[in-house]
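With one protein chain withheld, the remaining protein chains of the complex are depicted in position.
Residue numbering begins at 1 within each chain, and the chains themselves are lettered A and B in the order written.
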Amino acid sequence: MTTERLTRVFVFLFIVLFFAYLFGPLLIMGVSAFNSSTFPRATPWECFTTEWFVKLGKDERLLEGLWHSIAIGFSVVCVSVPIGMAGAILLTQVNRKIRPVFYTIIISPILVPGVVLGISTLIFWDRLGTMFDASYNSIFYSGTFLTVIGQSTFISAYCMLVFIARLQRFDPALEEAALDLGATNFQTFYKILLPFMMPAVFSAAVLAFLASFENYNTTIFTIVSESTLTTVLASKVRYGIDPSISALAVIIVALTLLGAIVFEVMKRREARVAEARKREGMAPVSRADRASKIADPAHILMALVVIAGVGFVYLLAFFDSAACKTHVLEEKRILQERQVIPETQYQGIFGRGAIEGLEPGAEPAPGGTGEGAPAGEGEPGGYKGIFDPNVLKDQSGTGEEGSEAPQPLPDEEGSNFNKGIFDPNVLKQQSGTGED
Amino acid sequence: MQKFIRKNGIVVSIYLLGACTIWIALMIVLPQVFMLDFSFRFNLPPAKIGGPEDVYTLSNYSHLLFGRANNPESFNWLDTSVFGKTITAAIFVTIFDVVICYPIAFYLAQVAKGGYARFMVLSLIVPFWVNEILRAFAFRIIFSSSGLINTVGMGMGIWDEPFDFIKLDIALYAGLGYAFILLMIFPIYNAVESLDKNQLEAARDLGSPWWRIHWRVVIPFAKPGIASGCTMVFMLSAGALAAPQILGGPSSLWFTQIIYQWFNTGGNWPRGSSYAIVLLVTCTIFVMLMMRLFKVRLGEIAR
Partner (left out) sequence: MSADVQLEHVWIKFGSFVAVQDADLTIKGGEFFSFLGPSGCGKTTLLRTISGFQEPSEGKVFIGGRDMAGIGPNLRPTALIFQNLALFPLMAVWENITFSMEVRGVNKAGRRKRAEELLELIALSDQGEKKVSELSGGQRQRVAIARALCVEPEVLLLDEPLSALDLKLRQHMRAELRAIQKRVGITFIYITHDQGEALTMSDRVAVMSAGVVEQMADSETIYDRPESAFVASFVGENNALAGKISTIEGDQALVDTPFGPIRARLSESSRGALQPNGEAFLFVRPESLSFVNGDAGSFDNKIQAHIAEEQFEGNVRHLVLKGAGDKPLTMSVINAGRGLEYHVGSEVTLGFNSDLVVALPPGPLAAE
């Protein structure tokens, strides 16, 4: 008996740990979106603030990238859905011997690494461009065009899979009946097959848009000089981290959750309508039905989300965290004055905490440097002397991770030496916009 | 062919054949061919293309092995080791994901009941609607020197100085393992779900211990699912770009990052193409190995 209980406990623990692994990072990120510290963290908690959301709204590069992502997404839908459908239909009509080969070729883009797709697309059109002697403004070098083509290569395959599934439920006798009744081939396609495929068209379109929107590996090569939301995000994350990124994540998660809930509600409503139709003419909706409608978990969730959203907006409008921040700043300064500089770390002539926090009302001390953390917090083995470029730069992420320590390889993106004293950003607001 | 046009009518025939030709020729086959061709060329400025210097060469590939000097004496340890490390890491991530996902998939498919199962499925999907970059970012926050893990660890007195997870690549592996969980769970889940519960019951009745049930009954049945999951995870790990860029420490360089550099700051597209071809070939070999090992066909792997 006990072994069974033991296994049960073990299984339970495993599942709990697994979901902690799954959701933990997201929760942390979500919490950090509301924490006023400039480096995203959940603990220690400074002040509740919604400023990062505001900042997000003002970030032009991000908004530009967002706009591009949406435009590209729509274009990809317009390209991949028809191609995918053509592939699915053709697949059903080809000679039985050719079919596996055909299928393998069409499926291959899904299995090819995204970077390879991006590179091959880039090179192909570049070479075509040189062949035709095209100018740099032409379509051959347009980031938008290349990205749409590159992404559609494999997204069409996804669409095709959706269409194949739908086609398998199609009765070919319907087409024959239409023909027999005098319809032309085109009319048969247009009036019989296409209406049948419509639900699949919708799913494929949604799938295509989402796949395009979140794509990075292929896009980063094909986008050339333009940007999408994902490329902007990636560069922001690498060069200057601040919680506005967490804020973006929170928004995305909220939107997806909302979408999922709405979808679920719609599905349930459909099921309920279908059932009601079956029971047409029977007794009016019973009390049990009505009760289940109210108590339906999906409805409850939706209500909760709406309430949370409203509360949030309310907070956004009215809550002012300035008071809290000055208080925190005060606390930090007091701690700094009391802090003993540890001998193990040579903190440099000016000391770490000396430079920031000098302007009252400014953004709170960047990073965890002045937080009164015990000695030793900071770059392990870091010689943070006066000549360390990172002392002066925005320390909200890249600095303290130590990942920007002098590299032996000249191939890290954006060589470190640009981030030195002459970095104009040092003098800018230290809020995480890198140099890109 | 005539039969085809008669069956579909001229308009639809043009649409079907045209769309598929564009797709296959212009988007799938030709770009790969051009990339392959390009990888064998020198890195010439546009003016010199087509000129006398534009000949085929193996120098890009040999660079991967032998480095700049093209000297068989000096081995390009850097690039080759990065390549090796990337592949090894991808394999580890794959194994890691199989190990943690298989129990969950099995639980979901066979043990969890109705509404609870659906809830679990939904909660599995939700994290993956968040962009991969944001997910990597979340891991960055957690593993940072003032992130959750370090705070908790130091608070509990397990260690004194902030552990640099990032430098040790732990963050990267955790992040990569996390990224593709969904792709590993669902194929296995689909495969296991179609397993008749009665088989498990029968095996248990016959006195088989749980591990043997899995080894002899469940796993052979779930082979296509496991193969599919492993293939996807390996290829996405080997070809990952965002996670290494965001979570990678100074000593970990991912092969795709090297490729990216050749295109970005390195300015040597042909060389970048040759490395990309190497990556592609590796992935293809892996897929074929998987297919051979698990005896599955290609159609079963693609979701």
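One rule holds for everything that comes next: a contact is a pair of C-beta atoms (placed from the backbone, for glycine too) under 8 Å apart; a residue touches a chain by one contact, two chains touch by 3 or more.
The structure presented is a predicted model; accordingly, all values stated were derived computationally and were not measured.
Colleague: As a test of the contact rule: which chains in view would the missing one touch?
Modeller: Its contacts among the visible chains are A.
Colleague: Considering the complete complex, identify which of A:L22, A:A178, A:A247 or A:I261 is in touch with the unshown chain.
Modeller: The one listed residue touching the chain not shown is A:A178.
Colleague: Among A:K191, A:K267 or A:H327, which residue is in contact with the omitted chain in the full complex?
Modeller: Considering all chains, including the one not shown, the answer is A:K191.
Colleague: Consider the whole complex, including the chain that is not shown, and state which of B:R6, B:R118 or B:R216 touches that chain.
Modeller: Only one of B:R6, B:R118 or B:R216 touches the chain omitted from view, namely B:R6.
Colleague: Which parts of chain A face the unshown chain closely enough to count as touching?
Modeller: 171, 173-174, 176-184, 187, 191-192, 195-196
Heads up, the rule we're going with is that only the chains that are shown with their structure count from here on.
Colleague: Using mean CA coordinates as chain centres, what's the gap between chain A and chain B in Å?
Modeller: Distance between chain centres, rounded to whole Å: 18 Å.
Colleague: For chain A, which residues are in contact with chain B within the complex?
Modeller: Residue positions touching the partner: 7, 11, 14-15, 18-19, 21-26, 28-29, 32, 39-44, 82-83, 86-87, 89-90, 93, 100, 103-117, 119-124, 126-127, 130, 149, 152-153, 156-157, 161, 184-186, 188-189, 214, 216-217, 220-221, 230, 233-234, 237-238, 241, 245-246, 248-249, 252-253, 256-257, 260, 367-368, 371, 373-374, 376-380, 397, 400-403, 405, 407, 409, 411-413, 415.
Colleague: In the complex formed with chain A, which residues of chain B make contact?
Modeller: 4, 6-12, 15-20, 22-24, 27-32, 34-35, 38, 46, 49-50, 78, 100, 103-104, 107, 122-127, 129-142, 144-148, 151, 154, 160-162, 164, 166-167, 178, 181, 210, 231, 235-236, 238-242, 245-246, 248-250, 253, 256-261, 263-266, 269, 272-273, 276, 279-280, 283, 287, 298-299, 301-303
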